[in-house]
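Removed from the display is one protein chain of the complex; every other protein chain stays in position.
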Amino acid sequence: MILTDFHVLIFISAELLFGFILFRAGIEAIRVSRGWQPGSSSEAQIILERRTWLVSAALYYLSGFSLILLVLFLQIINNHLPGVIQGAMCADGILELNRYGYPALLLKLAQIPFLAFFLLFNWLDRREPEFPLTPLKYYWLAPLAIFWLSGFLSELIFFNQIEPDVIASCCSISFEAARLPGLAVSIETFGAVYWRIILFFLPGLVLLLNHYRRYVAAVLLSLAWTGLSLLTLKGYFVKFIYARPTHDCLYDILWAQYYGIGYVLYGLLLSGLIGQLFLLLWPVLQRRLKNPPLHLEQRLRLVVTVAQFLYLGLIGVYWWYWIFFKL
Amino acid sequence: MFSTMSNNPIRPLHYFFSSLTILSLVIPALLSDASRQGNQAEVNRFKQTLARELQITDLVLTTESRHLRHISQPELMAVFQDVPGFHDHFPGSAFFNVYPVGSPDSAHVR
Partner (left out) sequence: MSAKYGHILDYALRGLYRRRARNLSLILIYAAVTGFFASVILFSDALRREARETLQFAPALTVQKLAGGRLVPQTTGFGDSLSAIRGVRAVQPRIWGYYYDSPTGSVFTLMAAPGGTSDPAFHPDSGQIVCGRGFMESHFLRTGDPLSLVLPQGGLRTFVISGQFEPVTNLLSYDLLLLHPAEARVMLGLAEYEVTDFALDIPNPAETDAIGLKISRRFPGYRLISRDQVLLTYEALFSRRGGLVIFGGLLSLLAFIVLAWDRASGLSREERRELGILKGVGWGSGDVLLLKFFEALTIAVLSSLLGLLAALIHVFYLGGTLLKSLLSGWSVLYPDYPLNYNPDSGSLLLILTISVLPYLVATLIPAWQGAVTDPAEIMQAG
């Protein structure tokens, strides 16, 4: 029972603020999508148009809040709670304390793409006087609300079930036995040379597929690449960031002593993925827009490629630094 | 519209940014100064030597009662203190002004 801890208490309060805005925006969004009459200039339509301003403003707030809350959550599970729970050295030990830990983190992460989609849809929508995407863009709020609510509940149960007396298993122990579920391949395997070659080779293929507008394949490949990035990061590259061959924790790179490089790396992975997913939606969207922005597609492709290559470049710098100068 | 406004001698924007800059400069300065107080690393080493030498188990946060002075070392005469960091058995003590009956000794030591 760790809900009396004020770090957790404040985090939960901030989550409630998030929920309040989401709820208020949700109500307006439902009203708007039920009564929306494109092109009409009736009194009711004007009132609904005013309501759309609240939804957009609220969603801008929520996007900012969700990033702050994510950092706060990571800070609590990665820096604060390991001091309180004996035996846990980083977020992995804390999240493993009960089975609501990882769902809470993943549900938190899952909200970000939906917020990003809404913001992009909203921007496209506001560019044109007829609001071509108006009821459509509000559909993103439904999964967002579901993910928020289930994430919030998992956080509550997760924090509530933590007993400070329970000695958590240290991450080094849990990582020794880390295996892929079902595949029974050790994480260590992903340090092997051919995985690294594939890792560096895939973004080029994604670039090519994007160029020929094969977006479904590109999304699948990007997803695979992101998964592979995480596995190779854990199995191989992270050691060069820590400069210790035995340490393979995915959370310690978020610490200030490693200059918070983890936020940059994970941010790049996430933004590449979001950009790629948006490209998948783009051909469908384009048909609904009268006056689509000129270079949006090229820019999205650029975002994906830059994010992926920047990620490779960053871990590459750590790697080459060790290979060429230290070993 | 804006160009006529910027002729206004009062520039709150500039006040704002300068006060914000000053605040955000003063706070880290204060932080680093607070952490520099008496050369923190040396002070820490000093404290740690003391703690190690004297095998100290508790901090002097209060001398209110023995169970709070040595909260990890439950003591004789105190009620039901079987574990360190026992739950506070006087939750009302924050609200009631109790004072010790008899000699001060009875309230404190024996």
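The first chain written gets the first letter, and so on, giving A and B; residue counts start at 1 in each chain.
Definition applied: contacts are C-beta pairs under 8 Å (C-beta built on N, C-alpha and C of every residue); 3 or more make two chains touch, one makes a residue touch a chain.
Computed from a predicted model, the values in this text were never measured in an experiment.
*Asks:* Give me the chain A residues in contact with the hidden chain, please.
*Replies:* Chain A touches the missing chain through residues 2-7, 9-11, 13-14, 17, 20-21, 24, 50, 53-54, 56-58, 61, 65, 68-69, 71-72, 75-76, 79-80, 83-84, 86, 126, 164-165, 167, 256.
*Asks:* Would you write out the residues of chain B that touch the absent chain, in ascending order?
*Replies:* 1-2, 5-6, 8, 10, 12-13, 15-16, 19-20, 23-24, 26-28, 30-32, 34-35, 37-38, 40, 43-44, 46-66, 68-77, 82-85, 93, 99, 104-105, 108-109
The rule we apply is simple: only the chains that are shown with their structure count from here on.
*Asks:* State, to the nearest whole Å, the distance from the C-alpha centre of chain A to the C-alpha centre of chain B.
*Replies:* Chain centres of chain A and chain B, defined by C-alpha means, are spaced 37 Å apart.
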